[in-house]
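The complex appears here without one of its protein chains, the remainder shown in place.
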Amino acid sequence: MTPILQIRDLQVSYYTDLGRAVALNRVNLDLNAGEKLGLVGESGSGKSTMALAMMRMIKPPGRIESGSVTVGGVDLMTLNEEEMRDARLSRIAYIPQGAMNSLNPVMRIGAQMVDAVRAHTTNMSKDDVVELCKKSLESVDLKRNVYEMYAHELSGGMKQRVCIAIGILLKPQLIIADEPTSALDVVTQRQVMETIDRVQKEMGTAVILIGHDMGLMAQFVDKVAVMYAGRLTEVSTVKDMFSTPKHPYAQALISSLPNLKNKGVFQGIPGLAPSLLRIPSGCAFHPRCPQCMDICKSEIPAVRTVDGDRLVACHLYSEGA
Amino acid sequence: MKLRLILRRVAFLIMVVWAASTITFFIPRMSDRNPIRERFAELARTGGFSASDLEVIVASYNKKFGLDKPLWEQYVDYIGSVARLDLGVSLNRFPKTVTDIIYESLPWTIVLLFVSAILSFVIGNLLGAIAAWPKSPAWMRSVATPFIMFMGVPPVLLAIFLLFFLAFRLKLFPLGQAYSTGIAPDWSFSFILNVAWHQVLPAVSMILGSVGGWVLSMRGMGVTIQGEDYVNFAEHKGLNGRTIFRDYYLRNALLPQVTGFALALGSLITSGAVVESLYALPGLGSKLSQAIQANDFLVIYGIVLFITMSVATLMVLVEFLYPLLDPRIKYD
Partner (left out) sequence: MTTATTIAPPIQPSRWKLLFGYLRRNKSLTIGLGIITFLVIFTVHGFLTVDQARAYPLKAKPKQPPGVLEFSNPDWPGKLPMGSDFFGRDMHAAMVKGMWQTALIGVIAGALGTFIGVVLGFTSAYFGGLFDTIVKGICQILTPIPVFMIQIIIAASLDKRDVTIFTMAGIVVMLAWMGPTLVIRSQVLSMKERQFVSVAKLSGVGNGGIIFGEILPNLLPFIAAAFVSQVFNGVFSSFYLAIVGLGPLREPLLGNIIWAAQSQGAFFNGWWWWPIWPASAMVLILSALALINMGLDELANPRIRRTE
């Protein structure tokens, strides 16, 4: 089965007054249909850039310098402006972070959903389009009358669910949810995550969930990918990631999580994440890595398959180590 | 409660009108010019009015402003007559009342103002929105600049140059007046065309002078709106550029501009009055400057009061309009 998403060699840089910041450094990633991937990392690790790059929404001074993003057999990087515009929402959908301000304040919710549909398909009748939108609202657990309401009449959780409803309107093959619950309280968080979960199961879409809340990831995704300084460090199933993380950075992340059994001292990670303008040579994590070897300082570790289905970019796992 | 808001606005309006009438009442009385007496002297020199007509004017003046009565009683009478829209009589064109003069000149003024206000609002805001939109072609964005340059220049000065180049030198447009001399006014198409031809230069002067302001403020607004999340999300949804420009960007940026419209009307009316008199259009402005030249005081005060009340009323009305356009505002 070919993966529904294949990212190859994706590189994105930002050209700022202070120099060139490489936000995504030759990233490779696969995702199967129906799979849920959690993309985690610190601020500045490149997770949001990845989402924007996949949607081809990187604006100057950023630039997608190389790579391919193939969704359902079509490489999005090869499409022209108009084709890409059409692909957005129909093939690959984006649910924004903090939906507080993502809805147009002067348009009714219904109108904002209809214009999304109309921008892609022109042969549905007006009534059919309205019905599609209202059904979409129902599937995210909202009442049909939200269609007539304005954004300011909805709560934060409701607005987020409207964004999800918009995201699933055209049954895309891939949904990217960029920290959909950061701005919400815990109870609403759960509701929204359950909604995403249910919708995904019904439609069989692949989902990339971007965030930094490991607890949330643990409950909802199948695989976890950890990013650091614009590079993928490890991709494992959620079970493997939480029980036996391979990459030292992933290990540090997992061990820093509060644990009911281990009520000992918290372990932070010493040092700071590097500025993307001055990424350390070799493995970007080497200045902070407790298991740093000489080779780590000079050679960038390639992503290798370990234990069957896990991907790790670390010299500890290369042949010969 | 909708009703409370309306009452509050109406109360404010009444306060403004009262303030304007009071100012109009007291200021002339602070100087010790008596226009009637001056009139007397002037007429005695030129031998104009007959003695009996003069008596009637003086009697009506004394009755209206009751110069023999104590000041506070004069004031009360004055407010009463203002409320009844009785603004006195013209000294020059007796027995024409001031209200008559206003009525016959108002249509011309309204036409000019309406056309100028609406056109400059539309053109200015559109240019400003385009200038701030990053995807607009460069040539379109530079069209905004000359209008900004005209901003500080009063329309009447632009009017002089327009008159000079287009009417005097190139003879493309008439030098002034509402319609060509010798034509009798009627509703025929050729007459309306003639009037329109005479309105072009005045309207253009007014529009050129006020577009700049809209361009600048809309441009500033546009820059802010562009950065909003919902504009970004619209692009994520796969909407095309024109739809985003119209429904997500323009509609939101335009909203605050509407409140500015009322203020702009106020300044348009004052600059319009001067432009009118320059072009000898028979509107309120011309009547006002004629009255100033002829020392026809009652006409001066009457027209000023009328204009003041109109501007204040318009501003309050526009404030009512705003909640209808912005769904976020509730009546409270």
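In order of appearance the chains are A and B, and numbering begins at 1 in each one.
Assume a contact is a pair of C-beta atoms (placed from the backbone, for glycine too) under 8 Å apart; a residue touches a chain by one contact, two chains touch by 3 or more.
Worth saying up front: this structure is predicted, and the values here are computed from it rather than measured.
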For the chain not depicted, the shown chains it touches: B
Contact with the hidden chain (one of B:L5, B:I79 or B:M151): B:M151
Where the unshown chain meets chain B, residue by residue: 12, 15-16, 19-20, 23-24, 27-28, 30-31, 33, 131-132, 134, 141, 149, 151-154, 156-157, 160-161, 163-164, 167-168, 175, 220, 223, 266-267, 269-271, 273-274, 277-278, 288-289, 292-293, 295, 297, 300-301, 304, 307-308, 311-312, 315-316
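Going forward, only the chains that are shown with their structure count from here on.
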Mean-CA-position distance for chain B and chain A (Å): 57
Complex contacts: residues of chain B adjacent to chain A: 228-230, 232-240, 243, 247-248, 251-252, 255, 326-328
Residue numbers on chain A that touch chain B, as the complex places them: 55, 57, 85-90, 94, 96, 98, 100-107, 115-116, 119-120, 150, 152, 163, 166
